[in-house]
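The complex appears here without one of its protein chains, the remainder shown in place.
Here is chain A:
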Amino acid sequence: MLSNPPSSLSFLEGSLLIVFQGKLTLLRDTKTDGSFLVHHFLSFYLKAGCKVCFVALLQSFSHYNIIAQKLGVSLTAAKERGQLVFLEGLKSCFDVFFGEEQHVGQTNPLQFVSKDGSNLKTMYEFVRTSLMASGSDSWKCPVLLVDDLSVLLSLGVRPVDVLDFIHYCRVAVCSQLKGNIVVLVHSNDDSEDEENELVVNSLCHQSNLILWAEGLATGFCKDVHGQVKLAKAFSLLPMLP
């Protein structure tokens, strides 16, 4: 039941921290909005003391911050502590198109939207450097959170490049740093968006856990917003109640 997401997902929380290291979690939504899962994971990892890199392509910082406050976390404070690295996609895109020239050696992670031949490599570099332990901070495992991956396709990135980006991130975050990746994608059974379906299908095969939020097949209901399916949760089995 989605009516109260934070507490209802709590059965996952313990297991996610203990068992889950070096894993890719896919959040998938169909006929509903799965962003509540993103908000949940963001506040959950921040509360757990993980170092989080949040690639927020969909909404503004204030939106995420207000919701996080409702869930008991302050993003502003987390940013100041150095626990959270927040990439605000809407702002970065604006800077690429209309902003002043960047300083040398400081490339905008979203430079690829300018179609000047640059690709997702700058974004990957951004993720890697922001999650690298600088020695002084004592955060737990690093986490990469993306909301949402489908936006990259809308920005004109080829599906192959999106998959490459995730693969590179898995190597850097999951394998080297023993951290986690959480990614949101949209999907639809009768979708004609072949590029998006390609990305979703490939990610389903690569991920270690899939949380699939679906709207009710019977249509709108006042009390229940939808259902969540858990797939490929083999590693969680011993921890589940």
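The definition used in the following text is that a contact is a pair of C-beta atoms (placed from the backbone, for glycine too) under 8 Å apart; a residue touches a chain by one contact, two chains touch by 3 or more; residues count from 1.
The criterion applied here is as follows: contacts and distances are computed from a predicted model.
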Chain left out of the displayed complex - its UniProt protein name, from "Ribonuclease P/MRP protein subunit POP5", "Beta-adaptin-like protein", "Elongator complex protein 4" or "Intraflagellar transport protein 46 homolog": "Elongator complex protein 4"
Contacting the left-out chain in the complete assembly, out of A:153, A:211 or A:228: A:153
Residue among A:27, A:46, A:67 or A:110 touching the omitted chain: A:67
Positions on chain A contacted by the hidden chain, ascending: 5, 33, 35-36, 39, 62-63, 66-67, 70, 150-151, 153-154, 186, 188, 191-196, 219-220, 222, 225
